[in-house]
Each structure stands twice: as C-alpha cells, then as structure tokens.
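Here the complex is missing one protein chain, while the rest keep their positions.
== subunit A ==
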Amino acid sequence: MKDETHIRGLAHTDTIHDSAIKQVQGQADYTDDLNEPSGLLHAYLGLSKCAHGKIASMDLDAVRASRGVIDVLTVDDIPGENDVSPNGKHDDPIFADGKVLFWGQPVFAVIAETRDLARRAAAKARIEYQELPFALDPIAARDAGMDYVTEPLTLRRGDAGKGLSAAPRRIKGRFAIGGQDHFYLEGQIAMAVPGEDDDITINVSTQHPSEVQHMVAHALQVPSHSVVVNVRRMGGGFGGKETQMNLFACVAAIAAKKWNRTVKIRPDRDDDMSATGKRHDFVVDYEVGFDDSGKILAVQGDWYARCGFSADLSGPVTDRALFHADNAYYYPDVRVSSHPMRTNTVSNTAFRGFGGPQGVIVAERIIEEIAYALGRDPLEIRKLNLYENGQLTPYHQEVTDQILPRIFDELEVSSDYQARRQAVLDWNAKGGVIRKGIALTPVKFGISFTATWFNQAGALIHIYSDGSIALNHGGTEMGQGLNIKVAQIVAEAFQCDISRIKITRTTTEKVPNTSATAASSGTDLNGMAALDAADQIKARLVDFVAERWQVAPEDVTFVPGHIKAANHHIPFDEVIRAAYMARIHLSAAGFYKTPKIHWDRATGKGRPFYYFAYGAAVSEVSVDTLTGEYVIDRTDVIHDVGRSLNPAIDRGQVEGAFVQGAGWLTCEELWWDAKGQLRTHAPSTYKIPLASDKPRIFNVKLADWSENAERSIKRSKAVGEPPFMLGISVFEALNMAVASFNDYREPARLDAPATPERVLMAIEKLRG
C-alpha cells in the first residue's frame, strides 16, 4: 500500500459516508438490487379488508388459478410458530388465524413466477368476514373496555396528589398527539435463499438481524444456527425496520423452504404502509401545579397510547414516553402513568425517539400552560425549571451532566432570540393576515436501551497478511453513518488510512446475538466493541514488535501508517507481513457492555440511562391566517453530540432529525376512515416534508465544546434520536402565532399534527 504518513479518516474528522460514492452513482446495492438466483419466485401478501372480524370464509381458488401462480401460503403452511412477536407474548401472527384484528392484516401469501403476477393474483381472494365491534383510538378503546397490550408503568416520586392540592395554581388539559409513518424510502423487503439441511440465508432490510434469525428459526422450527441473516444496508429505517421486517422475512423463508427455491417479497408502498406499524399516537391527560413565579411544584399525567392489535414494542415505547415526560425539567412531586391500549389498528412500533417525543412534547405543553397563565415568555419558565445537577428524575436517576444552561445562553445570543421575540410580538400586534410565532425548546434525551441486556455489542476484525483490514460489527447501516464512524475508530486505533478498512455487510454468521441498531446506540456500542477487537490485535502486535525489534513494549507505538519501535519506523504492511510469518493471530472478536446502568421496572427506580444528550432549537414561523398554511422562517439549533466522531455526519443527523420531527408535528397526518382503514397510505396522501418545507434559514451548530462526562466511545454522544425532538420548537411557534388572536391569554392548545386545517380552525374559533 502507498505511503500513509498523511492518513485520512481518523476519529473526530469530517469523513464522507463510506457508501456515498456508490450511492450517487446508483452502484450501492439494496436488497432489491442483489443479483437474483435462477428460479426466483415472488411472494405477495393478501391483506384483510376488515378492522375486526372472524374470517367466515376464505376462497382462494381464483388466486391459485391466476396466471403464474405456484400456490398460496396460509397459517396452515407454517412449520413452526405462527408468531413474530418480539417480546414473547405470542400475540403477533404471521398470518391471521381465524380472526383479523385490523384492516390491512396479512391473511395469506401468494407465490408466483413474477412479482406482478403474484400481486394481481393476491387481489383475487374472496374473504368474507363476520364483523365484530372495533376501536380505533386509545380513548375509544378505553371506553369500550379493551385491555392493555402490555403491562402499564407508573413512575412516581414524592406525592403528586398532595403537591397539586398544595399548589397555588393548577391547570389541567388534554393533548392528542398524532402518530407518524416512517416513510423509509426503501420499503420492506426480504429475499430468502434455501440451502442444504435446514439451512436458509435471508437477505433483508432489517435493523435487527439477530431477531430476524430467531423469528425465522421459530417459524421454520429449526435451530438458529441454520439461519443466516445478511444486511448490507437499508434505504432508511428510523425504527420501522426494527421488528416490522420479521414477518416479511418469515414469509419468504417459509416459501423458500417449501418450494426449495429462492423467494423474494416486497410489498407495494400502499400495502407496506397499511400492514406495518408506525409511531404511536397518544392522548395525554396532564395536570400541573405551580407557583406565581412559574416554578413547577407537581405534575401528574396519563399517557393513553394507540398500540394497535398487539404489544410489539409498545411496552418499552410507552415506558420511554414516561421517561421523557419531564423532558429537561424538575418535577418536585410527580406521578405519570402509561396506558398501552389495544386498538384495532396496525401494531405500532419503534420510531426515532421511541415514545420519547410524545413525553417531551407534553412537558413543553405544560411549560406553555404556565407561561401563558402568568403572561410570561415560555423561555423564562423553561430556565426556571431546568434540572440542576443532583436532582432526581421521576425514575430516580440523578442528573449529573446538565449542560442546557450553557446551550440556552449561547442559542439565545446566536439566534438573537430576545429581539426577534419582541419583533414577533410587535408584528402580531398590528393584526395582519400573516401572524408569527417563535419558540425556543430544549431536549434532554436518555441514552441506553431501557431493556438493560440489549446494551451489549460485538465486533470482528481481521487483518489479512497484505495489511488490509476487514471490519465487521453487529450494527446495521441505514444511512446514519454507523459504518464509517466505527471504521474511523478502527483507523484511529491502528493509525492507518480509512481506505485500508473494508466495512463488510452485517451478518449473523460473523457476530452473534446482536441488539437492534436502535435507541441511537449503534456507534456507542459497536464502536466500543470494534475498539476492543482492535486493542486485542494491537496488544499482540506490540508484543511481537517488541520482541522482534528488541525494544520494550512501552516503546512500541502506532503512528500514522507505521509502527514505531524506539528508533525504528516500520510501515504497517511490513509489520503485518512479519507478524503473519511469525504466526501472530491477526483476528479478534471484540465485545462491549454498557457499564453502570440498571433498571428495576417493578419499583420504577434505577439508572436506565448511561448519560443524557442535550440540545435546543429556536424556530420562527409565519402563519397565513386565511388558510392556516405556514412557513418555517428560521431555525437555529445548538445540539450536543459530545466530542463528535464525525461532525459532518452528526450535523446531517441533526438536520435530518429536525426536519423529520417538524414533519411529524405539521404535515404528516395519519387518517383512518370510519371502517378502520388507514387512508393515508402512500406519498400521494401522506405528506412528508419536501425541500421547500425546511426552515428558510437553517443554522445548525454542534456544541463543539461538549464532552461526554461518561467514558463513552471517545467521549462522543449518541445522535440519531435526540435532535428529532427539536422539531417541537416549530409546533410551539405555531401555537404562539395562533394564540396571538387571543392576545396570548391562553395557549392555543393545538393537537398534533398542526396541519393547516388544525391551525385555521383554531384561529377561526378564537376569531369568533
């Protein structure tokens, strides 16, 4: 290899995404782009057209007779378990068994020679239902006496009831918060290739290869060692491919084994959006007690979640909503409870923030309530109630790394907040058609899986005798730049150029028992595991070099492109070649588990989070008060990623998360009709932000002075989820613009998403 004195791609540098060059050329392979083995068959799902009902009759003759069809698969064709529930509750069937529980539930699959023929055949099914009563939203479900899909949680500290009674002021409210479709650009897809014995290999777009492996093993009734799951990259995940891929992988695998041919399954976008889970909608009843200065004294709240027909991840999602019900504020007396309601809708699942946003936004609503009641700027109320180090969260974790005061100070100045807020007030006072709003909102987000055992990771590094390095870890790449960040860590460890490192696909054959790439944890966990592997090999190399070049081990160091042994400067390649000849083991498996964390759900106490990530945003909006349409005029962000491993990648995460968060609260609306069919199930009807929807001025800064107080990977912090919640600044700014019609005497209390319709109707109500 060439001279490596000037090496590129070390940690803490702006290094391009490892797939960027391929992506811009259309050369990056996604699952649907892989070369197809001969004899490939295609599976297509038949979905229910009933929100809740017994299957009275199912006539699939026309499906079977359709051109190109091999056969159909139903629940009777599953060799093992008819279940893909990720939590052991056995409530998530692959195919409906006698009963359908939501409109869009998979009932059967058709296997045909082409995808088009399979799809056309699936449409020919005649299924009759004996309809049963159904409930679509969490309050209707509660009123109908429907049960919880999973165990609810209550967090309490102090006595909220007493605190509220004693408070000089009390406000109660209800807040309906909409869900969100992931709208990953690449839809769900799996391709299963059968092998000898029980073997099967699945190429699939999933965030959780190990879980796919176990699900397929259960469905086929074979040991996990027979199932190999490969993921090169996903075209976006956002949580939508954490558990939702399992069903598709199982269907492909069952068909592949049954006909001993490769089977691919890829639903059309409409079916994908109808049959897969989304962000949970919530209805939250909250009550706050506070004093005349705006200090919060007590909070209690009930989070009713639309979980859908099964538990899926609703337990940890609704838990996390409660973990973030305080956002960044200290509640002296607090009681918050989750109500994970079963509904006759698709089973909701992970989505960036994982319930956290639906907690945070309520905390910010509470701040608005106080500020408007007292006629104060909400920012003052925020500052007054921010956690101080040493205070306890509602789950009894001590806050020790608070940095929001500094972020607030810097952002207030850099965004010129005070002058602009005054200008907004002055503008609105003129009473024109266009009204404005401005808001500064923070986020404090807990990092770690609350299921403590998920906080582990593995990695595998091989150095080949030519000095090239193959790096593998248990995380999956969905665009977030995980692979490049882990590679940078390894490049830094070996002091070699990033081009020396080949990042290979994620596969259950190389690293077993991995956790989902989720909870923003990918780099924290896998980066540490890779570093562990690198350190093992480095230690062997140090011993070898010390002996070969007759120096003390302390005198052996890794310098750019070389290993330095006292006065010797030996090129990396040369060392590796010599090490190989000397029979040094040049491969290592690394492992990491997050220290310090523990969580006891029964008592609601512990330290579920290793650390917190912080950030804040100021957004200003203009609202057209004749139509309710609006524009984000300007957003300023300062976000904390600790000591960034790759500032360019991290900034991209912050910008993208912000726009996605703003989309959740503005134009993205899930709409079910009276029969329980989701009618916004494609981009023609479900509107995610376009380029023209992003802030007209968008200033994003990383808090480059921040360093993780904990010993995280190179003192960086996780970035995927936290900045999503900065989009709440847009929502609150919209609320302010509406509240101008009431002279800010009361908050506008918009439900989310604040579509133009919601905004206009709120204005019309105030206009009287």
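By definition in this document, contacts are C-beta pairs under 8 Å (C-beta built on N, C-alpha and C of every residue); 3 or more make two chains touch, one makes a residue touch a chain; residues count from 1.
The working rule: contacts and distances are computed from a predicted model.
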Which of "Transport permease protein", "Aspartyl/glutamyl-tRNA(Asn/Gln) amidotransferase subunit B", "NADH-quinone oxidoreductase subunit J" or "Xanthine dehydrogenase small subunit" matches, in UniProt, the chain that is not displayed: "Xanthine dehydrogenase small subunit"
Option touching the unshown chain, where A:235, A:294, A:394 or A:522 are the choices: A:235
Which residue of A:5, A:27, A:389 or A:513 touches the chain not shown here: A:27
Which of A:269, A:406 or A:701 contacts the chain that the document leaves out: A:269
Among A:367, A:478 or A:516, residue touching the chain not depicted: A:478
Interface with the unshown chain - residue positions in subunit A: 16-17, 19-30, 32-33, 116, 119-120, 123, 182-187, 233-238, 268-270, 432-434, 478-481, 622, 624, 626-631, 633, 648-649, 651-652, 655-660, 667, 669, 671, 673, 679-680, 682-685, 687-694, 696-698, 700, 755-757, 760-761, 764
